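All protein chains of the complex are present and in place, except for one that has been dropped.
As written, the chain order gives the labels A, B and C, with residue 1 at the start of each chain.
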Amino acid sequence: MKRRIIKILVVVAILALAAVLVPTISSHYVITVVNGALVFYVGCLGICVMLGYGGMVSFATITFMGLGAYMSANLSLKAGMPFLVCVLGSMIFAGLCALIIGAILLRLSGTFFTFSTVALVLIAHDLFTNLRSLTGGPDGMGGIPPFNIGSFVADTAADNFYFLFVAGLLAALFVHRLKYTNLGRRLAAVRDNEIAAATMGVDVYRTKVVAFIIAGVLSGLSGSLMVHNYHFVGSSSFVFDQSTTMVIMAMLGGVSHPGGVFLGTMIITMLPEWLKPLQEYIRLFYGLGVMLLMVFMPTGLWGLGEQLSARFKERFHLTRKTLIGSDDASSEEMI
Amino acid sequence: MNIGLYLQLLVIGLSMGMIYAILAMGIVLLVRAVGVLNFAQGELFMLGAYVCYALTVQLHMPIYVMLIVALLIFVLFGTLFMFAVYWPLRNSKWPATIIISTLGASVVLKEVVKLIWGSVPVVQPPIIKGVLVLWGNVRIEYQYLFIIGIGSLLITAVFLLFDKLFLGRAMQAAAQDSYAAQLLGIPTIVTTALTYIISASLVGVGGWLVSPLFLVSTSLGSFLLKGFAGMVIGGLGDVKGAVIGSLLVGVIESFATLFTATYKDAVVFSVLIIVLIVRPTGFFGQKISEKV
Amino acid sequence: MEKLLALSKVNKRFGGVVAAKDVDMEVYPGEIHGLIGPNGAGKTTMLNLISGITPVDSGTITFLGRNITKMKAHNRARMGLGRTFQTPRFLDRSDIEENILLANDLNERISFFKSFVSPKSKNFIPHLDELTRVADFSFYLEDDISSLTYGQRKMLEIIRSMITNPKLILVDEPAAGLNNVERDRVMTLLRLAAHERGIGIVLIEHSMDMIMDCCQNITVLNFGEVIACGSPQEVSNNEAVIEAYLGRRKDA
Partner (left out) sequence: MKRRILSVLVMVIVLVMLLVACGDKKDPVTTEKPDTPSTDSSSGGEVKPSVEPIRVGVVTTLSGSNSGHGEYAKEGAELAKKQINEAGGILGRPLEIIYEDNGETEQSYVNAAVKALSSDDVCAVYSNGYSSQIELVLPQAQKYGIPYIGGNSSHALLEKDYTYYWMLRLSDRYVSPAMVNACVELGMKNPAILHVTDSYGVGMADYVEQAIGEIEGMTVAARIGVGDNEQQFSPYLTQIMNSDADGIIAIQHQDQAALVMMQVDAMAIDLPLMGCSQYASALAIDTAGETANGWYSLADWTVQTNTETGKAFVDAYRAAYNRDPDMQSVTAYDSMYLLKDAIERAGSDDPDAINKVLGETKDLPGAMTTYTFQGDNSLGTTIFLVQTENLQGTLKGLVTR
């Protein structure tokens, strides 16, 4: 137990350090980039649940971000609701839409499901662009109020960062913990073997729909954060290309771990900023990188890290394992 | 009331449907042989258009020479593509990796094309110029008729080769299964490579066909989604289904413009989703049941 | 004794192939019920029909006195219907613990919110340990599932099924691909389940020795039809069974 506490303390300390350091040492521009990445991080966590935990390739994340974004924009502009209500509203709205859409689309399996989500993204984009009364049409909706709680109103990029940081952290904790719940195990079962899952009492269809809803709620949250961060929402943000980028973000870092997804989001967002001198070639390298990555580390950077650390620990016998089936079973021991 | 209009829309729809069918067949062959959904198929299509542009406009080749050289290049592309994207990942534990890898490949292809030909679209002169004036305002571009003609030829060829001839069916089976390959006496790698080559050549020719209608640009890759739609409506893994589905998509799309321009794509993809809800495996797809 | 499972006039066709024709079968608690027949007789299909992976065309399946013919596979599992497969099916990308925990979930049934806040449950470990010892092998809970040998995985699948405290387990060729020592352990495990825990077992097995050795009752299938049913002695003396196995012509 002691180790566990130390571990938690170290993680908390690192996070606290990040929370304090990022807004103070970095420039406005860097904070803006980080803020943008954090917005997408929350959406990518939905991919983590769907793809990493449940093994379902869905490109619909961006659509639910759009639903959340427009809901939030409408709530704050037309009904004058405060930020927290908007966020809650868009999460619930995106979740409800995910329930209905998921219940329909998840009757399809594998490739059919994946492609139906692509179709969904294309349909939704058309709707976002043309339903002018609800989405502002191609002009989008501007002048959306910044983040606020009570009388505190986020004024600078650094203020936005704190809001996004807290939201991202909460979402990440939720997704991290989700893996170790019975739902997480059911998802893993659905991912690895649907038939075995069913014979272990897992309601495959329901589990998938629940995962889709969770992903939808996270995307809705992400969309809501997006509008309050940029004060503007336009339909050109919710296109298929963006969706593939988000899947690649998640895969790059390691899709089955919130930390990996974070890495991926940060790298993909920052890489183009970082490699400005290579402008012409950035996207080429990015594509090549993705292909190489899939060959050499399909579990992403995080997976690679875990493999390395596992090897390291095996080398130095640091692993604690529970032996089953011998005389001193069920006792924790060092090997 | 307006037969001329409907006729024109039908011709346009059918010829677009032919293009989608060519794309869809390319994907179906790969799905059947290696079970992979290739998201870079649209970029191979675009590459076909660029290669033909380079050969005809930049190198001034006559059409027959151009076609032969282009086919050789497509063979090369198909092989390269297989070894770069599919082969290293064929035994991957994570099924999503191949999909993501094809997404990566599509980015790479787009960027390579931009580096070579620049990001400004280029123009491929029409293969057959002119319009056929039937009466009054009813006019049909020869290029559309040409596409329908060549498209039907290609479709028939693929259909005969892969669905009717034993060799083609055996080849597909062998690509899936090394045991079958042993029986056939051809290594899996050869049959897989052949499938990729045929698939790449098909879409390459497709790219050549559309390039005079549209600008030769990286956005040609977006035709893939309609090809996908046609294939999924028809039923995954069925050549006949893919062709019928794609023609349907082309015609629906063309006639949808009578009612709406803004929601045209939404109409096509809504039809797709409705078809899938009614028949979760498409019109011609069999239920692929897992051996328990 | 109360019937555990009863099949009555169960039919199933795949296209033109008859996989089950008017099948009747009964299984009692604590009984090991053998299901045998030549290759392609429809044995595995029968298990799929019982466990709900494939729906039946007609007929009724009764389990614990309830008609489960229309029930989904996962609901049957929750009622206490366990299943193992010819090739073991595990969560390939998870460690052993996750796999066992999944079984434990089926047994404990705590709500999502409770599982969200509570730390990992470990109370299945003594049970697991006991069963593993009966099967006489050992492993580390945190290891990858792929670190187990094929035989160990087959045994672990039965153990996993037993952890869920089922009323009936459908066991599909547990000894296929196993050596003699491992085969004996599987038998011990199955006997423990049936005789000490009172679990009903439907056993498909090619090894006749094993079937004759441990089954109380045997149902023989051929082309989806029950051609004989009864104790090992009755079945082994049955004309039709001998004919089916040896492939004698009707007129010979």
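Heads up, the rule we're going with is that a residue touches a chain if its C-beta (ideal position, glycine included) is under 8 Å from a C-beta of that chain, and two chains touch if they have at least 3 such contacts.
Remember, it's a predicted structure, so these values are computed and weren't measured experimentally.
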Where the missing chain makes contact, among the chains that are shown: A, B
Option from B:Asn38, B:Gln143, B:Ser199 or B:Ser246 whose C-beta touches the chain left out: B:Gln143
Residue, one of A:Thr114, A:Ser224, A:Ser237 or A:Ser256, that touches the chain absent here: A:Ser237
Residues belonging to chain A that touch the chain removed from view: 3, 7, 10-11, 14, 18, 22, 26-30, 32-34, 36, 40, 126, 129-130, 137-140, 142-143, 156-157, 230-232, 234, 236-237, 241-242, 245, 259, 262-263, 266-267, 269-270, 272-274, 276, 279-280, 282-283, 302, 305-306, 309-310, 313, 318, 320
Residues of chain B in contact with the chain not shown: 2, 4-5, 8-9, 12-13, 16, 114, 118-123, 126, 131, 137, 139, 141, 143-144, 213-215, 217-220, 222, 253-254, 257-258, 261-262, 264-265
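Basically, only the chains that are shown with their structure count from here on.
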Taking each chain's C-alpha mean as its centre, the one farthest from chain C: B
Identifier of the chain whose CA centre is least distant from the whole-structure CA centre: A
Geometric centre distance via CA averages, chain C-chain B, whole Å: 47
Rounded Å distance between chain A and chain C, as computed from the means of their C-alpha atoms: 40
Whole-Å gap between the CA centroids of chain A and chain B: 33
For chain A, residues that touch 2 or more chains besides their own: 195
Multi-partner residues of chain B (each touching 2 or more other chains): 93, 292
Chain A partner contacts - residues on chain B that touch it in the complex: 31, 37, 39, 84-85, 88-89, 92-101, 103-112, 115, 225, 228-229, 232, 236, 262-263, 265-266, 269-270, 272-273, 276-277, 280-282, 290, 292
Touching residues on chain A, where the partner in the complex is chain B: 51, 55, 57, 104-105, 107-109, 111-112, 114-116, 118-120, 122-123, 126-127, 129-130, 195, 240, 244, 247-248, 251, 255, 280-281, 283-284, 286-291, 293-295, 298-299
Contact set on chain A toward chain C in their complex: 177-178, 180-183, 185-186, 188-189, 191-193, 195-204, 319, 321-326, 329-330, 335
